[in-house]
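The structure appears right after this line, and notes come after that.
Up next, subunit A:
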Amino acid sequence: MHSGRQAGYTFMALGLFFLGIYLLSAYGNHYYQRVGNLMMIYVILTVSLNLSSGIMGISSLGQIGFMAIGAYVAAILTLPPGLKERWLTGLPHWMHSIQTGLLPAMLLAGLLAAVVAFLVGIVILRLQGVFAAVATLGFLIIVKVIAENWMTVTRGGRGLSALPAYTNLWWTSTAAVVTIYAVWRILKSPHGRSMIAVREHDLAAQSVGINAPKIRLLAFVISAFFTGIAGALWANLIGVVSPGSFYLWLTLLIIIMMVVGGMGSVTGSVISAVGFTILLELLRGFENKIAMYGISYIIFAVVFLLMIIFRPEGIMGDREFSWRNVRRIIPLP
Partner candidate 1 sequence: MNINAISISFGGVKALDDYHLNLAPSRILGVIGPNGAGKTTLFNLITGFIRPDSGHIYFGDEEITHWEPHRIARKGISRSFQNICLFNRLSVIDNVIVGCQIRQHPSLLSALFKTPGFKRNEKKLRDSARRLLSVFGLEKQSDQRAMSLSYGDQRRLEIARALAARPKLLMIDEPAAGMNPRETEDLLALILKLRIEFDLTIILIEHNMNLVMPLCETIQVLNYGRLVAEGTPAEIQQNPEVIDAYLGDENDIASHGS
Partner candidate 2 sequence: MILQVTDLEVFYGNIQALHGISFNVEEGETVTIIGSNGAGKSTTLLTIAGLLKPGKGEIKYLGTSTKTLPADRIVRRGISLCPEGRRIFSSLTVYENLIMGAVQRRDRKKIRADVKWVLSLFPDLNSRLDQAGGTLSGGQQQMLAIGRSLMSRPKLLILDEPSLGLAPVLVNQIFNVIATLKNDGTTVLLVEQNARRALEIADRGYVIETGRITMEGSSTFLKSNDQVKSAYLGG
């Protein structure tokens, strides 16, 4: 198929998507908007996790640690100055009077998460497989412990609240589209090929000149960048960040989304993040109807278990969406 035509389809699809976003933010009720926002944040989280875990093959349980870092950075930046002065005595003075908007907060959140990922990655990425999983889990716990104890900067277990509700569907959906686009482009670039090569066979990749530790670090850092941005969006959506919010449940949720979508497939991650957000809401509705609280997570866990037993490669495996395949089913012009 001609590539110009594909680009045309893509733009049309994007147009439709943003039209939907417009309709939802203009006419949808707050509940749907909230679910939509979370859905977009989960898409960002899952797609960026897929870059480091699925595409690059780093077994990381610490991804949400970067989200926590992003969320705290954004929270500190967007917290009203008065509160900042009262609560965050550990910050340098000049920061007390600063209150940024969402965009700078997001970018700085992403950057700081990336910097931390860089430093952590140098150490942790020397480990492989379950050992990397363990070490990254350790990182997650360390982040949580620091957030709980660094009273003068994070306000400890009480968390930072009264954050301005900057985040809306436009921000989240644009950030999601940018993340998907970026990860997609990386996947289709020499860097992406190198990542898969290293994942498939570390030593063989080195034997054709790929600097495996470097490319791993690159994937880890980029992934942390977008995860940090998701953290920032989350912070200004929910309005309060606390150490317990960024912990095992969220970790498990996005890993499951990625695995079920298909490790290595951006398309799979998107489908799965969207699908699971809806599924969880439906299950919650079901749970409220029968008033058996907790059943939704049980069903969720069972769905995952069945999936990993009977279709361990996930919905998409590592295949991707293409207009060519769509045209086989639906006759597009």
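Rule of thumb we're sticking to: a residue touches a chain if its C-beta (ideal position, glycine included) is under 8 Å from a C-beta of that chain, and two chains touch if they have at least 3 such contacts; residues count from 1.
Per the selection procedure, all candidates are chains of the complex that A comes from, given by their letters.
Computed from a prediction, not measured in an experiment: that's the story for all the values here.
This complex places subunit A in touch with one candidate out of 1 or 2, and it is 1.
Those residues of subunit A whose C-beta lies close enough to touch candidate 1 in the complex are 182, 185-186, 188-191, 193-194, 196-197, 200-201, 203-212, 218, 264, 318.
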